[in-house]
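So, subunit A:
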Amino acid sequence: MTATTPGGWLLVLALTLPAGAMLLGFVAGGRHAQRIALGALAIWLAIALAVALQVQASGAPLAYVIGGWQPPLGMALRADGLAAAMLLTGAVVLLAVALFGQGAYDTPRGAAETRAAYAFWCFLPALAAALAAAFLGGDLFNLFVALEMLTFTALALACLDGKPSQFKSELRYLLFALIGSVLYLLGAGLLYGAYGTLDIALLAGRTRADAPTMVAGALMTAGLIAKMALFPLHFWLPPAHAGAPAAASALLSGLVVKGAFVLLLRLWFWVLPAPVVLGGGTVLAALGATAIVIGSVVALRQERLKLLVAYSTVAQMGYLFLMFPLLAAADADAASRAWLGGVLQAVSHALAKSAMFLAAGLIAVSLGHDRVTSLGGAARVMPITVIAFALGGLSLMGLPPSGGFTAKWLLLRASVETGQWWWSLVILTGGLLTGGYVYRIVAAALAPPAPGCVARAVPRPQELCVLALAVASMLLGVLPLYALGLVRVGAP
Partner candidate 1 sequence: MSVVIGIFSAVCVLAGAFFFLAGTVGLIRFPDTLSRVHALTKADNLGLGLIVLGLLPLASGAGVALKLVLIWALVLVGGATAAQLIGAAAAKDER
Partner candidate 2 sequence: MSGTDILALAACGLVAIGLYGVVAQAEVLRKIIAFNLLGAGVFLLFGVVARRGAAAGLAADPVPQAMVITGLVVAFAATALALVLTLRLHQITGAATVAEDPPSGAAPDPASEP
């Protein structure tokens, strides 16, 4: 029995406000769309903050029963610590990217509406609505619709430039994403056939380890990891993310892949029965470990800055899967640490990676190219951007005092405590390799400019947006521990 909690209406607002803003912007167009999007995203951040505070204060998940129709017939929105933390992360990144995007997608007063600007300002609130639906949704079919909202938005943002070279990798991405959604839906159908409901809270603890449930779990997992680009289904991601315009890459790598991640957590730790989680978690973690090593090594060898950052996403997503076998362990303390570490990794990667993609975009604009070997002089023209890139890199490496450090430290500790020490080797190796490719970029950017290199200055407000994201990913590491307790509210 789900009951609407005090403050549950905030969840409705978190979903309807960006959706309504998108629709209004769609109708009004041009300059209005831009103002509506900026206003809505600012309010959305306030709502996300209110949700997080409410969850933190009450120590229990928020819930809202839609239309008063109880599940299983009706549906509920729910916000536990995971949802609240991801919602807040999404709001911060989206607002920063929106402010950043004012540089490239501004529609001055009196100017005619242009294609790229209109699409950008409509799809920012659209992405906010899609993320809210994915994080707050309490029904597996409703989450399918949320996944498709994410797919459409991501695709349109990636094609924003209208560059012919981009269409092929985006089409490949779309095919992957659509097949992933369909496999997910297939599993959801089986679950409905077996249990007569798709409400996550009702399914929790009720599922049996029988054939329909196992097959449904396998199909849904396959679909979701295709969307998350887990090794060996990763090869669509780097060209699709690297080829998109910087603002879009930041959103794709930072946020869109996290939508599928939250669904995967819901599936594994709420819906599937414990024996399946115990066995399957190790397989997922092994794939994740492979992704960490291969993604980092390939990133190390990239010649183009944006492709390097995109391969780094493949590697960093791998860390998220290390929590699966640790959470299933018997040691409750260690499992709780793994949960916190995994979710923190998702949050800190979202902040750091979006900062790094935006920084890479600014560097490419300034130098007119993004070849790793000739970044010389970048640090002189735009020190703030290079610092932001380096700070993001520190978080990816897992050096203190960054959010990435806390996340990786918690995962490391949990892996030793549960006796699965081999994962800690992977974490350390990944950190070293990450250090390698981040150092490569920063060293190249600090080098003196090559003769004949003309670097343009970039707008200061854009640089500050990037820095804000990078600093946020650092601040995560110095947050007092009770603030991190948010993530533990309603944890499995």
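Simple rule for what comes next: a residue touches a chain if its C-beta (ideal position, glycine included) is under 8 Å from a C-beta of that chain, and two chains touch if they have at least 3 such contacts; residues count from 1.
On the choice of candidates, all candidates are chains of the complex that A comes from, given by their letters.
Since we're looking at a predicted model, the values are computed, not measured.
One candidate from 1 or 2 touches subunit A in this complex, that being 2. Looking at the complex, you find that subunit A touches candidate 2 at residues 73, 103-105, 141, 144-145, 148, 151-152, 155, 159, 161, 163-172, 174-175, 178-179, 181-182, 185-186, 189-190, 192-193, 196, 239, 242-243, 245-246, 303-304, 306-307, 361, 364-365, 368-370.
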